[in-house]
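With one protein chain withheld, the remaining protein chains of the complex are depicted in position.
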Amino acid sequence: MLLIECPHCGPRAEIEFRCGGEAHIARPADPSALDDNAWAEFLFYRSSPKGVHAERWNHAHGCQRWFNALRDTMSDRILATYPAGAARPNITTIEAAR
Amino acid sequence: MTTAFRLPKGGRIDRTKPIVVRFNGREVPAFQGDTAASALLANGIHFVGRSFKYHRPRGIMSHGSEEPNALLDVDRGGNRREPNNRATVVEAFDGLALKSQNHWPSLTFDVGEINDRLGAIFVAGFYYKTFMWPPKFWTSVYEPIIRRAAGLGQAPTAPDPDRYAQRHAHAEVLVVGAGPAGIAAALVASEDPNKRVILCDEQAEPGGALLHDVTSEIDGVPTSAWVKAAIETLDARENVTILPRTTAFGYFNHNHVALAERITDHLRVPLTGLPRERLWQVRAGRVILATGAHERPLVFADNDRPGIMLAESLRCFVNRYAVLPGRQIVIATTGASAYRAAIDLKAAGASVTVVDLRLEGDCGTELVAAVHAGVEVLTNHTVIGSHGRQRVTGLIVAKLDGNGAVGAPRVLACDCAGMSGGWTPAVHLFSQSRGKLRFDSGLDAFVPGASVQAETSAGSCRGVYDLAATIADGAKAAGGSRAVAASPTYTSFQPARIMPAPPGQKPVKAFVDFQNDVTAKDIKLAVAEGFTSIEHVKRYTTTGMATDQGKTSNMNALGLLAGQLATEIPAVGTTTFRLPYTPVTFGTFAGPNRGDLFDPARVTPIHDWAVANGAKFEDVGLWKRAWYFPARDETMHQAVARETKAVRTSAGIFDASTLGKIEVTGADAAEFMNRIYTNAWTKLEVGRCRYGLMLKEDGYVFDDGVAARLSPTLFHVTTTTGGAPRVLAHMEDFLQTEWPDLKVFLTSITEQWAVIAVQGRRAREMIAPLIEDIALDDAAFPHMAVRTGHIAGVPCRLFRVSFTGELGFEINVPADYGQAVWEAVYESGRRFDVTPYGTEAMHVLRAEKGYIIVGQETDGTVTPDDLGLSGLVGKAKRDFVGKRSLVRPDVVATGRKQLVGLRTGDLSLILDEGAQIVADPNQTVPMKMIGHVTSSYMSANIGRSIALALVVDGRRRMNERLHVTTPNGFAQATVVEPVFLDPEGVRLHA
Partner (left out) sequence: MLENRSIMRREGILDQVAMPAEPSSVALRTLPPEARFVLRLGAGDATRNGSIAGLSLALPINRFGADASRLATRLGPDEWLLIGPDADAETMHADAARALAGTHHALVDISHRNVGMELSGRAAAVILNAGCPLDLGDRQFPPGSATRTLLGKAEVVLFRLADVPDRLGVAVPHYRIECWRSFARYVHGYLAGAAAEYAAVRN
């Protein structure tokens, strides 16, 4: 079970959270302007990197706020957590986080 | 009865507390402090069970949790019987009843022993190849045989009488293993009183291997005194928690370690209230693994006879339990540590011979010490077999010549034998922590490499075997240092994968994995049949599977495989060590989550009334909902017929409290509603309600419900019962992450309000006497309106809505008033024969009207248009969640399934929900299925069965005859509009 640092509440057990998949996929401002392929891309396609991955997490049984986390999918280390809407921290390699 | 093999003094047993345990009915005298194994051995009993495949007689091989052979059925009394307990870890108490397993009719005479002689069919992979032909033999012959042969022991049939507990715990340092390294680590780590330290150990008392070391000293005191002083120091520190009888069995992410604490199994009468076991979920800042090492057995022919044990285990039984495992003992070894056992056994009065594979020149000081102690030592000797059936009677040994050739065999008579092939660090937990193992050729073992988590291994689990070095290593792991002077430890050994044997030795069984009956020959066969990966060999031969997890078998199996493949062990690698490290009861995992606490049973504020009035309940999510209210002797169908008729002829009352409710507050509330729902909300007047449909972004129906506008900036939204949490989560997600600029707040009010639905033409008359401040007439309070006021003196939000097609109200009152208001309304309705109805009648009533239920008519792939609800989609709205997906190619394509009604030819036939529909029942199989039934009931109001279905191009098939699967073949049904009653909706305005 992961130990996740909520930006508001500090470190909490994973069972208090819900994961919302890949982060930084903004909903298009005008979905009707997208063609079928572009809409399908937004709706269905997600990356699944081996290494650093930005994910959406919700502290569902805590402050109930959504935030983002950078997780190394190999080690499950969480390299950073940051509020929803904030830019992705500039960590692209695991070494950089050390 | 005498305990002939109990020494007159010594050991850690309590001689003031004699006890009697039973083994297969026979009385076995013992002492408090014995294990089942030491009690049996004290009475000269080695033969305690039969092996898994071959039913070979087996004895006690080890002294710890790695025991592969001595699996016993243990009865602690009071329905506390459990199979497959390792005799070496079962603590004895007076009255404990032990039984041997895996034999019939008796331990000494077993029919299954024939398997040993038919061994040829039980070779590696026998599960996969022997039973393949002829096919028809499978069910009649092979399967029954395999089922009888598979598994050990008999599962208990009575319910488990014990309680099990669980606990989350947090520590700055968790130390696993209370041997010398673990104790040293805990001492250092706990010096800082702000550091919470947990020290756990699987044994009944801390000390690890020091518990059976009676000759070594640490800083000039016996090891037992050192342990005692250290534990007293730790115990006095408030920041230290010492957990004996507690096995760390799983190491998960972020230093989350699972421990199983055994609390009452060692007690004859468990204290009331105490749980039997407790699952600890520890989150540790740092984990120090001091898990020790396992001794390797030697692989030679018939190395499994009762009486052949690990050398260190002989030492343990004689020193810790004051039990002499035999009087004439031969110890076969390839290393030095066995000499310590030999010397201790000799000192206890046994005659001891050591047979050492090593050359005299390769031996260290242990040789002189042993000879000096009177032990006979044969160096440069191999062991090539054993004699005896139910107890070893001799080891067959031979001298090796200068070229390593095996000389003439001779038999050394014995009643007990030891074997020692060196040591294997217990890296199981390290491996579970995802740390990578590194092969150390000097130690001939895998040791921890780089850590992945905040973890440090210390002591013999990383190959540090010398006592003083182990203590220093433990202290260092905790960030300190501790230099002690201690007696030297005999540590060196010469790895031997299989003991040298004369060429052409007759077919033999030299066991590598005793528990799974895997022999050296099986591993050779697996390689010959093309298996080269250790992971494949493991599964093909079953070596290292089950509870062994490679504890005793791993290195010998790897070594043999490397030899067969003519490569080195690092190239072979090792298999993954699975959790649990040792078996854990199901009770520990279940903990308190059973019976009433298995799941929260959510009940409404009106639940007690329903119970008192005879309701039957159904589970809807976690809720208990009143299903129907049978009058005396009524069947469910009769009750539902009566309830649904009452609603259509007079009035019914229904507990709708479980409906999800959300308050949407703020200046942008209407805009938020516009974006979340398919329909438009801006123009909804205050005091009015609207039915809304909610989609996920993929365009499929997600939830539905009525929402009321209570003020320009306040909506009272209702959701389905099951959808309440996910709808709020869905709304919060969009609000927080996509539209943080909207001035909206969301609050769950599901449980603030009890909801009483009153439905039927008498509904208004029923509630009118209870309400003074709301005008109820049709003009002032039309259908789909909402008012706030008071009912029976308490505040209410009154909705004029209907899920039945009748005139109806839903009365929302603060939950604590729910039952009292219900009773008042019910009382008021008596003159109209008001009938309480349950969820089943509610379902029938809405189906008569063709109202959908999300999750019944929808399954996550249904669009508004599929349901015939495209009128609810606000096409003028620029955007809402799911809008863009409604023009996706597959959504606009023809051939989608659409909601229709079905009328069966047989009026009384109730189709199965989920039944498949075909156009032509005479087509060839596999048939083309064109839809399925989503709802199906007997309608007393219509006088026939009704059904809703999703059918390909359903709306174009009106009056078409289709065919629906039933248990008795196809039934005919005609496609009709999905509204069976009052299509004009006149009843709503009664």
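Note that the chains are named A and B in the order they appear, and that numbering of residues resets to 1 at the start of each chain.
Please note the rule applied: a residue touches a chain if its C-beta (ideal position, glycine included) is under 8 Å from a C-beta of that chain, and two chains touch if they have at least 3 such contacts.
On a predicted model such as this, the values are computed, not experimentally measured, just so you know.
**Q** Which displayed chains make contact with the chain that has been left out?
**A** When the entire complex is considered, the left-out chain reaches A, B.
**Q** I'm checking contacts with the chain that's been left out. Which of B:Gly449, B:Pro502, B:Pro570 or B:Pro814 qualifies?
**A** B:Pro814
**Q** Of B:Asp75, B:Asp466, B:Glu751 or B:Glu913, which sits in contact with the chain we cannot see?
**A** The missing chain is touched by B:Glu751.
**Q** Out of B:Glu360, B:Asp401, B:Glu529 or B:Glu772, point to the residue that touches the absent chain in the complete complex.
**A** Answering carefully, the residue with contact to the hidden chain is B:Glu772.
**Q** Out of B:Pro105, B:Pro159, B:Gly273 or B:Gly530, which residue would touch the omitted chain in the full complex?
**A** In the complete complex, the chain left out is touched by residue B:Gly273.
**Q** Which parts of chain B are in contact with the chain that was left out?
**A** 163, 165-170, 194, 196, 271-275, 281, 283, 592-593, 596-597, 599-605, 608, 622-623, 663, 665-667, 743, 745, 747-753, 769-770, 772, 792-794, 814-817, 819-821, 824, 827-828
**Q** Provide the residue numbers of chain A that touch the chain removed from this figure.
**A** 8-9, 12-13, 15-16, 61-65
The working rule: only the chains that are shown with their structure count from here on.
**Q** In whole angstrom, how far does the Cα centroid of chain A sit from the Cα centroid of chain B?
**A** That pair's centroid distance is 28 Å.
**Q** With touch defined as at the start, can you tell me which chain B residues reach chain A in the complex?
**A** 168, 252-256, 281, 283, 434, 452, 697-698, 729, 732-733, 736-738, 740, 878-879, 883-885, 888-889
**Q** Which stretch or stretches of chain A touch chain B in the complex?
**A** Residues in contact with chain B: 1-3, 13, 18, 20, 26-27, 30-32, 34, 36, 39-40, 43, 56, 58, 60, 64-66, 75-76, 84-85.
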